[in-house]
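Please read through the structure below; I'll follow up with questions.
The complex appears here minus one protein chain, its other protein chains still in place.
Note that the chains are named A, B and C in the order they appear, and that numbering of residues resets to 1 at the start of each chain.
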Amino acid sequence: MAEITLEQARTIVRETIAKGREMGLKPLSVVVLDTGGHVKAFEREDGASPGRFGIAQGKAYGAVMLGMPGSAQMARAEQQAYFMAAVNGVFGGQVVPVPGGILVKDGDAVIGAVGVTGDTSDNDAEAGMAGIAAAGLDGAA
Amino acid sequence: MAEITLEQARTIVRETIAKGREMGLKPLSVVVLDTGGHVKAFEREDGASPGRFGIAQGKAYGAVMLGMPGSAQMARAEQQAYFMAAVNGVFGGQVVPVPGGILVKDGDAVIGAVGVTGDTSDNDAEAGMAGIAAAGLDGAA
Amino acid sequence: MAEITLEQARTIVRETIAKGREMGLKPLSVVVLDTGGHVKAFEREDGASPGRFGIAQGKAYGAVMLGMPGSAQMARAEQQAYFMAAVNGVFGGQVVPVPGGILVKDGDAVIGAVGVTGDTSDNDAEAGMAGIAAAGLDGAA
Partner (left out) sequence: MAEITLEQARTIVRETIAKGREMGLKPLSVVVLDTGGHVKAFEREDGASPGRFGIAQGKAYGAVMLGMPGSAQMARAEQQAYFMAAVNGVFGGQVVPVPGGILVKDGDAVIGAVGVTGDTSDNDAEAGMAGIAAAGLDGAA
């Protein structure tokens, strides 16, 4: 199984933040996790609130642990709220099931996940997808 | 009290996975718990997301601790979500109340539980029931 | 990065248990984790105490998360007990720093970890190394 590299993760973090600036978004926080859900890289922009690491991580963590991007997690939460609540029990409350949690793929293989937070969930996801594309990889948001 | 054996657990795990392949399901993860809710055997197929142990365990754990299969837990969650939330408080968040959590019986006696995850909850349960039957035991899904 | 397969994990679990029978050890429990510390396969022999999943997992989890086999963790714990205590704070008490936690390598790359428990730590490690060798892989115990 391929694994995201630090070079790819750096590019994703930087380019997601750059996209946020270009879109005029609020300050963003961006995490990249590996295929085991462990942190590879993270940056929080000046002016972002201090708890943003946990939110970014929670978006990406749910994506990689369940193999489901944030939009699919949100759909499941809206249909069956108790299921996503139970999932959070299993994962110690670390799953944030909304857009901005993005699977990173190299072809068909999941090689990691990105979590973006700071603006609306949809804007977060758009910025993250741009960062992933800038690294020459595919995202599933 | 009769207790599931490793030989039975191995058969259940293998035959559940084999059934999943035959049905064309997504990669499955299958756990067998004993009557105390403790792990006896587990396998996660290649390509399954990394968090599937916790989901499989949560389905089987709720079944054995409450003496209720996943379908009955789901019915209760849909009628009375706060009850299943409270149950999860009691059990440290380890209960996942959806189909795929199956009681294993030898005659009338519960001898363990199986948890299956990876495809739809109903397909998970169908594969698990086939695995239990292949071990010459009865399942309540 | 290479990742341990279910086929390899199955072989390791079976052959570790077979080695334990050949050595006349107490009932063993054997877990295989992937490179992210997530469970790939587990079996607990009949007669083993119910808490053995957690002990096996803790041996393997420390190995993979720190990149240090159980013997090296034990040496560190004996020199600097407060350091390993702090490590366990970081990892939620999941690290069991004694022999029987073994890194699995394919050439130079760590592809997972094995945890064995049930007999003395040294016997646990010897059985686990035999299981890894039977799968055509290298172990660092």
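We take it that contacts are C-beta pairs under 8 Å (C-beta built on N, C-alpha and C of every residue); 3 or more make two chains touch, one makes a residue touch a chain.
On a predicted model such as this, the values are computed, not experimentally measured, just so you know.
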Open item on the list: For the chain that was dropped from the view, give me its touching partners among the shown chains.
Closed with: A, C
Task: Touch with the omitted chain, as defined above, among A:Glu45, A:Asp106 or A:Asp138 - done: A:Glu45
- [ ] Extract the touching residues of chain C with respect to the undisplayed chain.
- [x] 35-37, 64-68, 80-83, 85-93, 110
Task: Residues of chain A (touch criterion as defined above) contacting the omitted chain - done: 5-6, 9-10, 34, 36, 38-46, 50-51, 53
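Everything below uses one rule, namely that only the chains that are shown with their structure count from here on.
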TODO: Have a look at where chain B meets chain C and say same if over half of the interface residue numbers show up on both copies, different if under half do.
DONE: same
Task: Centroid spacing, where centroids are CA-atom means, of chain A and chain B in whole angstrom - done: 30
TODO: Give the residues of chain A that touch two or more other chains, as numbers and ranges in rising order.
DONE: 35-37, 92
